[in-house]
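With one protein chain held back, the other chains of the complex are shown just where they sit.
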Amino acid sequence: MRVYAQRVGVLSGGLLFPALSMADWGVNMTPGVTGTSNDIFNLHMTIFWICVAIGVVVFGVMFWSIIAHRKSQGAKPANFHENTMVEVLWTLIPLVILVIMAIPATATLVDMYDTTESDIDIKVTGYQWRWQYEYINDDFGYFSSLTTPADQINNRQAKGENYLLEVDKPMVVPVGKKIRFLLTANDVIHSWWVPDFGFKKDAIPGFINEAWTRVDKPGIYRGQCAELCGKDHGFMPVVVKAVPEEEYNTWVAEQKEAAEKERQLTEKDWTMEELMERGETTYATNCVACHQADGSGAPPAFPALKGSAIATGDMAAHIDVVVNGVSGTAMQAFGSQLSEADLAAIITYERNAWGNNVGDMVTPKEIFDYKNEQ
Amino acid sequence: MADYQSYYVPEQSKWPIIATVGLGVTLYGAASIMVNSTQGASTSSAWFVFWAGILIMIYMLFGWFGSVIKESRSGLYSPQMDRSFRWGMSWFIFSEVMFFGAFFGALFYARVFAVPWLGGEGDRGSSNMLWEGFQATWPLINNPDPEAFPAPESVIGAWGLPLVNTILLVTSSFTVTIAHHALKADKRTKAKIWLGATILLALVFLFFQAEEYMHAYQELNLTLESGIYGSTFFMLTGFHGFHVMLGTLMLIIMLIRIQKGHFTADNHFGFEATSWYWHFVDVVWLGLFIFVYVI
């Protein structure tokens, strides 16, 4: 008897626990900062409570039988074995309950699909394993990659506050505007998700999915890629900074300026040292995920660049691999992702780091010409 | 079930385990061939494994069916056993229907959803941004990325060889039925003639099919690699052709068995199963003719 009483206690405790301790304990969904996310939160709670109620009734009857109708206490079995009336009832009642659930769900869904009349369009492209954000109305864009150091991941250093949820350049959006996302991917399927916005949408290579959001509150919101996309799927966070509109506008202006500066870098005359220096940092943000910081790669999936025939051989072939990628493999075409200066820097770096010591270099201008010839 | 008769439970049999080894070895070999050739390694030992598996399979097929035939002819089977075979064969054919269903589904999806979306229509029409200049048509004679997937120059029209093939297969369904009725009436010569005619029709079908493939590959640049049209076209017609081949083999074996004096007017399940299979292959072709060629 006591065992069963305890079980009832544990069970109902278990069922109530998530609700009672809601947001504070990190056991429940949070309401988020958009209209949609609030709707979803309410849907979630409503359905949760309906399920709890059904559970209490059904398991209640069951526990009643378990306690009261035991053979060891001399219970004699009844011999009814059907009853059309109750059977019809317990088919209809759940049906009605489900209809009640479906109505608000339908409303929320239809609203979420309405991507018309947006104020800002951002194209989001998933790459193995980082995100590219292009502000298509303003003609600039950039990559956003994980910044958590490998030492933290490999437990050689204490983990920071935003462990695995921090990036070099977050997406920046203004509050109170309807932002339309055009989601796609370059290689495999990724999924762009910020829990506080209440939507998650897959980024599918070759197709564009649309979604929208309107953030009510300024702040930094963090999420993660939510579709298995290979080795570093767990290491491609999403960080969005929502700022007041004026701040957003200044930011856009700065970005445009920076993009212009970047273009000018192509014209500049570069020395080997400058290229090597720039190359090291750019390599670290773009290439280490696969080829490792020491160029050792992870063969056979990801070849080593240290001592590689391509990285120490003919310059044209080397440029070709980096600019055009190797189709059908994880090696992407970086030509469209990086500026000429970065490409030149990385290639020069690869040819001269880790004992490769080829000794030659390529200038951003040469890369620019190479790209144009194609 | 008043007509109950004792059910024949065969004794131990070595054929299933041989079949397992055969299938496993064949497929292991096939996979090794594919993997080695993409990696540029030698495939000769893989081919050896593959053929070894095929030989085991052939040995097994002869042995297994041989013993079933022997048991059946020595009167071990009861009408109830016969029903088991019938259920078995019907559900097997149903599973084949579902297998083709998957490919028909792919064709349907590509035509109705994927290609129009890529061309800029419908719910995911903004995808066209990624494929500048791509226009949705069906048959698809330009691909979103023509460099990776060069499109076919044109596709095969319905009213030439495919129509002829349709007539051939439909006719063969009738001839096999005539043969069946003849067998039921114990008119063996008639059965043989009509079964022979069926086989002939089947062989001509296969010949034309091969002809058509050659035409597609050599003149139209319509290949497995020419985008979703080529992919669905060859998968559907290819798997169908493969089934016709199997069916033809089965028909030939039936002819041999009739020749050898197997079957009686009321006990010839082997023949019946083959003709069911043949009708199934025929119906799939009609689906193909309509959805792949005509529409």
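We just call them A and B in the order they show up, numbering each chain from 1.
One rule holds in what follows: contacts are C-beta pairs under 8 Å (C-beta built on N, C-alpha and C of every residue); 3 or more make two chains touch, one makes a residue touch a chain.
To be clear about the criterion, contacts and distances are computed from a predicted model.
Per the UniProt record, the absent chain's protein name among "Cytochrome c oxidase subunit 1", "Formate dehydrogenase, alpha subunit", "3-isopropylmalate dehydratase large subunit" or "Hydrogenase formation protein HypD" is "Cytochrome c oxidase subunit 1".
Contact residues of chain B toward the unshown chain are 1-2, 4-17, 19-21, 23-24, 27-28, 30-31, 34-35, 38-39, 64, 75-78, 80, 83-85, 87-88, 91-92, 94-96, 98-99, 101-103, 105-106, 109-110, 113-115, 117-118, 122-124, 127, 130-131, 140, 143-145, 148-149, 223-232, 234-235.
Of the residues in chain A, those that touch the hidden partner chain are 11, 14, 18, 25-29, 36-37, 39-40, 43-44, 47-48, 51, 54-55, 58-59, 61-62, 64-66, 69-72, 75-83, 86-87, 90-91, 94-95, 98, 101-102, 105-106, 108-110, 112-113, 152-155, 159, 161-165, 187-189, 191, 193, 195, 198-202, 204-207, 209-210, 223-235, 298, 300-301, 328-330.
By definition in this document, only the chains that are shown with their structure count from here on.
Centroids built from CA atoms put chain B at 44 Å from chain A.
Residues 117-118, 124, 126-127, 129-131, 144, 148 of chain B are the ones touching chain A in the complex.
By the touch criterion given at the top, residues 182, 184, 206-210, 327 of chain A touch chain B in their complex.
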